[in-house]
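Just one protein chain is left out here, and the rest sit where they should.
Chains: A and B, in written order; residue numbering restarts at 1 for each.
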Amino acid sequence: MSALSLAAAETPLERARSGDHDAFAELIGRHEGMVFSIALHFFDDRTRAEEIAQDVFLQLYRSLGEIESDAHLLFWLRQVTSRRCIDGMRRARMRLVSFDDIGEVAAKTHAPDPLLDRKLRKLIAGLPEHQRIIVALRYQEDLDPSEICRIVGMPVNTVKSHLHRALAALRKKLGDH
Amino acid sequence: MRKITLIVFLAALAAPLHAQRLNLDFPALAERASESTDVTLDGPMLRLAAKFLNEHDSDERQARDLIKSLTGIYVHSYEFEREGEYDRSVVEKVRAQLGTNWQPMVTVRSKIKENVDIYVDMRGDNVAGLLIIDAEPRELTLVNLVGNIDLDKLASLQGEFGIPHISKSKEKERERGSHE
Partner (left out) sequence: MHTLEDDLKRALATQSAPDGFAERVMQRIDDAGRIAGATQKRRNPWRAIAAGLLLTAIAGGWGAQKAIERRDGERAREEVLIALHIASSKVRTAQQHVYEIGSH
């Protein structure tokens, strides 16, 4: 294989590992939405979500040598983002809105309410940290509990339990029957 | 007398140049509401928001186009625990602010669902403002957009709600009808 075709066969990940900044920027472009959204759905705060997301990619830049494949990259990004979100919440000095502070929300059974999504995101941001990240990974990333448990480092039954409790709490707040 | 006439004449000429921001702030409503949403964005804040709307997202790009010609966005939405909990005379107080340049565009009346009124502030052939009053049994929403508004563009803003475009759903209904 010629040097030219070998270079052409390299993925952005491989090129980024070799120090190609443009390739790293391409990796950011591919995954920034996912990383930013996990943080956004955890904090319901775009500024904080961007701070977390930037830190994740900076850490990725320093850790490129450990990333073995595109699949590993995806797993790594989800895992590091989840950990940074939980650590970020623990370090925060500001008072978080507790789940109990968010008032009852009337259920709407007709066409989607423009404010419902916002209410849902606020309710999710008031869940305990592990429930919050598991709900985000389940419904944003469409991962099942067996995939989520590897990311968050918990037994699968614990993940299922957190998910079940989160949904029960959300249903209660939304008044579903 | 001549001086007074001149002043009145000049004031009448000047009036169409100033688009009207309506007073939609009713503190008593907010106190009774179980949940309220208030948005007040004037010119400088709209220009700041435009800088942060993502041009790579089609929804946000549309939003940026819409607000280019606006000088104010004012939204107040109140939800209540029970039906009949808010004073419907608030709606009349809002309507009482509308001068002759405000024209009713759509009026929807329903006994069980929502009553929706849409008014436009017409200055010649140009739309200089929009008022939406949506009165439901347990929710009141008041929207005032000040500036030149493209209503079709506004209606086509899908957002994350995925509400199908009206013309498409009407086409589907026609198709179903033709198969029966």
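The working rule: a contact is a pair of C-beta atoms (placed from the backbone, for glycine too) under 8 Å apart; a residue touches a chain by one contact, two chains touch by 3 or more.
All values derive from a computational prediction rather than experimental measurement.
Of the options B:L98, B:M122 or B:L151, the residue whose C-beta touches the omitted chain is B:L151. Remark: the omitted chain is touched by one listed residue; of A:L74, A:M89, A:L115 or A:V156 this is A:L115.
In the full complex, chain A touches the omitted chain through residues 21, 24-25, 28-29, 32-37, 40-41, 46-47, 50, 53-54, 57-58, 61, 109, 111-112, 114-118, 120-121, 124, 135-136, 138-140, 142, 167, 170-171, 174, 176. The omitted chain makes contact with chain B at the following residues, 37, 39, 41, 45-46, 48-49, 51-57, 59-60, 63, 66-67, 73, 75, 77, 106, 108, 114, 116, 118, 130, 132, 134, 141, 143, 145, 151, 154-157, 159-163, 166, 170, 173.
Here is the rule we go by: only the chains that are shown with their structure count from here on.
In this assembly, the C-alpha centroid of chain A lies 35 Å from the C-alpha centroid of chain B.
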